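These notes are about the structure you will find just below.
The complex is shown incomplete by one protein chain, all other protein chains being positioned as in the whole.
We call the chains A, B and C, going by the order they appear; numbering starts again at 1 in every chain.
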Amino acid sequence: MAGKFSRRALLRGTVLGSGALVLGAPVVSAQGQEKVIRCGVVTSLSGDNRFGGNLTRRGYDLWAEEINKLGGIEIAGQRYPVKMFYGDAQSRPASGADAAVRLIIQDKVDVLFGPYTSGVTLAVQPISAKYQVPMISGSAESPNVWLSKPAFNFGMIPAVDLTSDKSIKVLAENLGSKAKSVAVVGVDEPFSKETAEGFRHGVQEAGLELKRFELFPANADLTPIISKLKDDNPDIVAVGGHESVFINFVNAAVSLDYRPKALIMHYGVTSAAFINQLGEKANGALGVSVWTAGLPYRDDLFGTASDYSELSFARWGTHPDYTEAGCSASGLVLQDAARRLGKAPPWDQKTRVELTKAIEETDIETFYGPVAFAKEGDHFHNNIKPVPVVVQIKDGKVVPVAPSSAAEGELQYPMPGAS
Amino acid sequence: MDLFLQTIMNGVLIGGILICLTIGFQLTFGVLHVIDFAVGGWAMLGGYAAYWLVALAGIDPFISIFLVFVLFALIGRAVGPLIYHVRTSRYARPDLMALAFTFGLFLLMRGGALWLWSYNSRNVESVFSGEFLTVGPVTIPVLRLSAFLMALLISLGVFLLLYRTRFGMAVRAVAQNRDHAGLMGVDVKRVSAYVYGLYTGITASAGVLIATIYSVNPSVGVRYTLFAFFVAVLAGLGSVGGVLIAGLALGLMESVVSTYVGTRYSLLVVFGVLFLVLLIAPKGVLGRGI
Amino acid sequence: MSSPAIKTSSADKSPLVLESVVKRFGGVTAVAGVSLVVAPGEVVGVIGPNGSGKSTLFSLAAGGLPVDEGRIWLDGVDVTGQPTWRIARSGIGRTFQIPSLFDNMSVRENLLAAAVEGDWKGAPVRAEEVAEMLQITHVINNLASELSGGQQKLLEFGRVCMRDPKVILLDEVTAGVHPNIRRIILEVIRRLRQTGITFLIIEHDMEMVREICDRLIVMNMGEVVAEGSFDDIASNVEVQQAYLGRQS
Partner (left out) sequence: MASNPGQVRGNLFRLAAIAVGLLALGVVPAFIDPYSLRIVTGALMWAGLACAWNIVGGYAGYISFGHSAFFGIGAYTTAILMQAGIGMPFLATLLPSVVIAMIVAAIIGGPTMRLRGAYFAIATWAFAEMLMQLATILDITGGTGGLSLPAYLNEFFFYYTMLAAAAASFLGVWYLIEYTRFGFRLKALRDHEPAAEAMGIRTNLVKVQAFALSAAITALFGSVFAYWTTYIDPMSVMGPEITDQMVVMVLLGGLGTIWGPALGAVVLWITNRYIWSTFGDTVVYLPVLGLIIAMVVLFLPNGLISLIVGRRRGRELISRILRKF
C-alpha cells in the first residue's frame, strides 16, 4: 500500500515537474528577454497623506508615459521601455516597508521611486539599502531623512529646513524696514514642524523680532491661535503645514476679522485646492516653492518648465506643483544615470550598486532646475541646488515675487484687506 | 484683557459646536443604552450632504440643514431597529456587541466616504462664511454663533419633546425601564427606532454646521466621536441637560489651555481630564439620566 | 483588616452573629435593625412575604452589600465592612435567588472554580464527591447553561459545598424544583448539619420548613416580627397578618 502510494506520488511528481518545466521555460526566458526597466513606486495612495501621495504618483507616471512615447530610456544605443509598479504605503511606515519588499521581491524592480512622506521614507530606505536597490525620492523633505546618510536613497527636493529658512531671508531683504516682527506657527507633525523651525531659524538669521513660535496639533480648532496672533500683531505671519491646514487657517482668520500684513506659508499655497476653495480669500498669500512654471529651466524630454506645466495640466487637469515636478525630474535622473552606466536591463545586484554610484555623480540641467546630490554633510544625497522662490497669489494665479532673479511680479505688501 | 474676553468667547462658541454634536448621542444612550461609535460618522455624512447640496443644487447650508435633518432622520429610523435588535439580543454581552456593531457601522461610513469621495477636504460655503460681528473688543464669527444658537434651539426642542408631548413621555418611560414601559403598552422597539432617527437627524444637521465652520473630509469623524464621548461622559452618560454645561466646560478648557498654556498641550489636557473624570466620578460630574 | 477581632460577650464563637444590621436603598429601609445569633449545626428558616428584606439580609451577611449600620461576626471575628471575597473566605457560602452559575463553564469547572481559593490540589476529587452527593455526575461535562432549573439549583448548592463553609445561606433553593431534587437537597442539608455546618434558609415551601428547620425567623418590612419553632409561628397571629396584610 505504502509502496504503491509513493510510486504513484513519484509518477505524479515527475509529470507535474516536467510540465512545469515545459510551461515555465518560456516564461523564464521571456522574462529574460523582456528588456524593460522595472520601476517601483512606494507612496501613500491611501491614508492621511493620500493627497500628496497621489501627486507624487502623477509626477512619476507623467515621466514614465513621456519616456515610453520615445520607446523608453536609451542605453548604449538601444531603447528600453519603463514599466511602473505601485505599492501603497497607506500613509504608514510599516505598510511602506511591506510595499517596498513586495516590489523588490515579487515585482523584481530595478529601481525605486520614493514615498511622499518622510516617515515612510525613513522606514523604506533601510530596505532599499538591504537589497541594494537605488531609490530616488521626488518628495520627502524632512532633514531627518538625510541625517541618517542613506547609501541608496537620493532626494530631489532640498530639505525643508533649507527652503523655509532661505525664504524668510529673501522676504526680509525684499521688504527691508517695512517688516520688523514675525510670528511663526506650525502643525505639530514632522514636515510642518520642520518648516516652522526653518522659518524660525530664518527669522533669527535675518535679525527680525520673533514674536511667537508655537506648534499646534493637527485638527486643532484654530480660533485660539488666531486670537493670539491678532493680539501679537506681527508684521509677518509664517505658517508651517499642508494645504488643508492653510485653507482652514485663512477661513478661521477671516471669520475672526484678522488679515495679517503678510502671510507666508509653505507647501500647499501653490496647490490648486488652495486657490479653488478659498477664491478671493487666497489672494495675497505668500508661499515657498522650489519650482514654478515660470523658471527659465529646460531639458530634452519635457522642454521648458512652462512646457512641463502645460503637459501636466493636459494630462491631469490641474497645474503641477513642485512635488509633481520633483517626481517627474526623478525619472530624468534615472535616465541620465542609466545612460552613463551603459548596461542593459535587467540589472543584477552588482549593476544596481554601479547605478547607485552613477546617480551619485549626477550633474544635470532639467526643467525642474539643476540637479546634483550632496556627497557629505547633514544633507547627504539631497539635491540642494534648487533655490526657493517666494510666490504670491494674485487674482487666483501663482506669481513668483522674490528673489528678483525669478520674480515675475511685485510683492504686494501689506496684502489686500490687511487689518 | 481683550485677549481674555476673546478667549472666553472662542471657548463658548466651541462649546456650542460640541453641544450640537452630543445632544442626540445622549438621547440614544438614555433610551437604547448604546454607545454609538458612529456619532462622528453621522456628522461627517451630514457635512458631505451639505457639500453636495451646495455643489449640485446650489442650496445654501442654512436651508439644506432642514433637508439633511429629514433625510438622516429617515435613514436613522431604518437603521435603528437593527441596533435595537443587537442591544436586546440574547448574545453573551449585548452591550459590547452593540458597541462593536456601531463600530462596524462607523468604519463602513468612513471607508465608504473615502472610497466614494476620496481624500481631499471640502469646503462648504454659505452666505455667512467669513462674516463676523464685533462686540466691543470681541469678534464673533457668524457661523459659530449660529451653531451656538442651534445648540440652544435643539436643547430646547428636545426638552419640550421629552416633557411636553406624549411621545416624550413614552421615551422617558423606555429610558427609565424598558420592561415596565413595554408592560404599560409602549411599543418599545418603535420608540427606540424613532429616537435613533431623531438622533441621526440632529447629529447630521450639526455636521452641516460643523462642515461650514471647518471643512469636511472622511477622517473628521474620529475626532468628533471622541469629543462627543468626552462631553457625554462629563455630563453623565444619558443626561441631556448636563450636555449644555459639559459642552461649554470643554470648549472653555480647550480655548483657555490653547491660549494661555500652549495649543500643543490642549489635547493632552483634554484627554487627561476625561480620564481623571472617569476615574473619580464615573457617573459624570453633573448629571442624571433623562 | 488590621483591627483586632472584637468578640461579643453573649455569643462567643457563634458561627454567625448579626447585631442590629440596617440597610437602606435611597429612602426605603430594606433591613431595619435585625439581630440574629445562630448555633453550630443549627438550621434556621427565614420566612416572610416578598420584599420583606430576606434576600437583602442574606446579601448583608455574605458581604454582597455593605451594611449601613450594625455589626456582623463570623466565628467570633468582626467582618463588618470587609470586602465580599474576604467575608467569603472566612467561612460563609451562599446561593442566589436566581441561580448565578458560570454559564460558559461545564458543571465540573463550576465546581472547580468554587475551590479556586481553597484546597486546589484536592479539588478534582472533591468535585467528583460533591457531584455524586448531589447526583449530578451524569451531567458533569455539560455546560452549566444547558442544565434544567433543578439541576442548576443543585449545582449552585454544590458549588457552596465545595468550599466547606461553616455557614451556608440558601436562598429559595427548592423553589420550583422537582420533588426528587428537593429530596436530594434535604438529605444533603441533613448530612452536612451533622458535621456542624449551620444553615440559614429562605423558603416559601412550608412543608420543607417544617421538615428541616430548628427555628424560624419571620420578617416583614425589614424587621423580624416573630421568632420560634414552626408550631409557634404557625399559630402566631402577627405572622398571619403580615402575610394577609401584604395580600390585601
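Quick note on the criterion: a residue touches a chain if its C-beta (ideal position, glycine included) is under 8 Å from a C-beta of that chain, and two chains touch if they have at least 3 such contacts.
Keep in mind that this is a model prediction, so the values were computed, not measured.
Enquirer: Among the chains present, which touch the one that was left out?
Expert: Spelled out, the missing chain touches these shown chains: A, B, C.
Enquirer: In the whole complex, not just what's shown, which of C:P15, C:G53, C:G93 or C:G222 touches the removed chain?
Expert: Once the missing chain is taken into account, the touching residue is C:G93.
Enquirer: Please identify which residue in B:L3, B:I75 or B:L99 touches the non-displayed chain.
Expert: That would be B:L99, which touches the missing chain.
Enquirer: Just the residue numbers, please: which parts of chain B touch the chain that's not shown?
Expert: Counting over the whole complex, chain B touches the hidden chain at residues 35, 82, 85-86, 89, 91-93, 95-97, 99-101, 103-112, 114-115, 222, 226, 229-230, 233, 237, 264-265, 267-268, 271-272, 274-275, 278-279, 282.
Enquirer: Taking the full complex into account, what residues of chain A touch the chain not shown?
Expert: The list for chain A reads 45-46, 48, 54, 57, 86-88, 90, 92-95, 97-98, 101-102, 104-106, 119, 122-123, 126-127, 129-130, 142, 144, 148, 188-190, 193-194, 217.
Enquirer: On chain C, where is the contact patch with the chain that was removed from view?
Expert: With respect to the unshown chain, the touching residues of chain C are 62-64, 83-86, 88-89, 93-94, 96, 100-105, 109, 112-114, 116-118, 120, 124-125, 128, 141, 143, 146, 159, 163.
Quick note on the criterion: only the chains that are shown with their structure count from here on.
Enquirer: Central chain, going by Cα centroids?
Expert: That would be B.
Enquirer: Rounded to the nearest whole Å, what is the centre-to-centre distance of chain A and chain C, using the mean of the C-alpha atoms as each centre?
Expert: Centre-to-centre distance between chain A and chain C: 75 Å.
Enquirer: Multi-chain contacts in chain C: which residues touch at least two other chains?
Expert: Correct list: empty.
Enquirer: Would you mind writing out the residues of chain A in touch with chain B in their complex?
Expert: 46, 48, 50-51, 54, 188, 214-217, 219-221, 223-225, 227-228, 230-231, 244, 247-248, 251-252, 254-258, 273, 277-278, 281
Enquirer: What residues of chain B sit close enough to touch chain A in their complex?
Expert: The contact residues of chain B facing chain A are 2-3, 6-7, 10, 13-14, 114, 118-123, 129-132, 134, 139, 141-144, 214-215, 217, 219-220, 223, 254-255, 258-259, 262-264, 266-267.
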